[in-house]
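My structure is below; once you've seen it, I'll send some questions.
Of the protein chains in this complex, one is absent; all others appear in place.
Read from first to last, the chains carry the letters A, B and C; within each, the first residue is number 1.
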Amino acid sequence: MHKSRLEAFSDGVIAIIITIMVLELKVPHGADRAALAPLVPVFLGYVLSFIYVGIYWNNHHHLFQAAQRVNGTILWANLHLLFWLSLIPFVTGWMGENHFAAVPTALYGVVLLMAAVAYYVLQCAIISEHGRDSTLAAALGTDWKGKLSPVLYLAAIGLAFVSEWLADAIYVFVAALWFIPDRRLARAIGTREEK
Amino acid sequence: MHKSRLEAFSDGVIAIIITIMVLELKVPHGADRAALAPLVPVFLGYVLSFIYVGIYWNNHHHLFQAAQRVNGTILWANLHLLFWLSLIPFVTGWMGENHFAAVPTALYGVVLLMAAVAYYVLQCAIISEHGRDSTLAAALGTDWKGKLSPVLYLAAIGLAFVSEWLADAIYVFVAALWFIPDRRLARAIGTREEK
Amino acid sequence: MHKSRLEAFSDGVIAIIITIMVLELKVPHGADRAALAPLVPVFLGYVLSFIYVGIYWNNHHHLFQAAQRVNGTILWANLHLLFWLSLIPFVTGWMGENHFAAVPTALYGVVLLMAAVAYYVLQCAIISEHGRDSTLAAALGTDWKGKLSPVLYLAAIGLAFVSEWLADAIYVFVAALWFIPDRRLARAIGTREEK
Partner (left out) sequence: MHKSRLEAFSDGVIAIIITIMVLELKVPHGADRAALAPLVPVFLGYVLSFIYVGIYWNNHHHLFQAAQRVNGTILWANLHLLFWLSLIPFVTGWMGENHFAAVPTALYGVVLLMAAVAYYVLQCAIISEHGRDSTLAAALGTDWKGKLSPVLYLAAIGLAFVSEWLADAIYVFVAALWFIPDRRLARAIGTREEK
């Protein structure tokens, strides 16, 4: 089974997810600067989610570039990931319109957590198809980011009820973790972990 | 005539259908857990329809992977299928917002039924282009699922006016039928059918 | 310059146009059959426009299958066509919500007319790139449908102010003209034209 249509379909879904989020930025009625003020938190949420969806697209791109073939399990694991990603516009809008209140901030973390789990499952399905000793499995490496992120999301979900800003800071930190080029950071944190 | 553009266009339409359904999950005004309560049935409807559209994408993928060429009839049979799939977001939203009431539940079944018929017509058009004795026709096999599903949809449409929940249970059952990997289930039901 | 990205981009835009039209079918508040009644004209408009956009995708597909390369003029002629097609959801919604009233029906014709003109311009740009004596020019033939359609649209725009239903009948007729397989109809009308 060829992977090209799976890639094309995922590109389509992710492209739509990343774009319909902007529809939450509702055109205000006034025409002055003050009319934009209530949109600031929605905009910030949009920026954060845009980066998250961008990270998922990037990782998806790399993962399937390494993959050579797909099977039925991979198709569904991929749809499962797209399902959780498709909820990001909803939780982003809810969080932004409520100025990063506790419950929406926690739910945002729940969706990120489920997307991370879905991505992990997808990765396992692909490794299982190609074999544990394949170059693909080697290329994915220890995947410390993929293992650390869910833990941080879980922490953020709990902390959202103590301090929303702490939870939001964790979301920004995880996004930065993935966004900043890998090697140096990996080495830095890797060294700290070895201690 | 090459099949690649038909696949790309179908991927685009199905990707949009599966994603705009989430727009029915309207961001609530409150910021507490209670604000999410009215969205629960809409969310459940979204999950069910996401799986149905995912099944159609999967089957479409397999069907055209087996196909070698397309003709004018196939192009229109494909558009006919996309037409009925494009109504799924509407009926999902209507069913979800009315807590799976009788008429919306029945209409949901009508759209599923028409999509199943359209898929069957598309399959016939492809077999007719490749010949009844082609490897494609052999690969599609007896297609017992494709023949059983419309019957179950018809039953659900009628039962919706007796008990909505029975109709919904049938929709969930048909989705499970397609979702669960083929071989074992096919053998299990196949044996029962032979009796 | 390769044509594949132009095809992919056009597929994307047309896929979105054909799908967002369904968003005009707003989920009604009631849960009984009566709640669907006001949606009937919107639904009929949706069916008509779905067929029109499908015809354009089909013709676009055939046109670029025959083309071998594209240039800057073709890129813009293609975007010009997509611009007019992108207005179809708007005029369809306006016509449907006003039960095919005179002005919306006429405006629907204006958009169809402009799309037909844009398609003609695109076709000329492609022929000009490939040469008047190319096999592509020969394949397109006399294009009697492409020449007849704008005349019929013009008639419909005028007639909309006399009788909306006459104008709508013309739109249905033109759609049928393109929808019904070519050869027989072409011969039938061709013979009549020769007289």
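Convention: a contact is a pair of C-beta atoms (placed from the backbone, for glycine too) under 8 Å apart; a residue touches a chain by one contact, two chains touch by 3 or more.
No experiment lies behind these values; they were computed from the predicted model shown.
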Residue among C:17, C:31 or C:51 touching the omitted chain: C:17
Interface with the unshown chain - residue positions in chain C: 1-2, 5-6, 8-9, 12-13, 15-17, 20, 23-24, 72, 75-76, 79, 82-83, 86-87, 89-90, 93-94, 97-98, 101-104, 107
Positions on chain A where the hidden chain makes contact: 7-8, 11-12, 14-16, 18-20, 22-23, 25, 27-29, 31-33, 35-36, 47, 50, 54, 57-58, 61, 65, 179, 181
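Basically, only the chains that are shown with their structure count from here on.
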Computed distance of Cα centres, chain C from chain A, in Å: 39
Shared interface positions of chain A, touching two or more other chains: 12
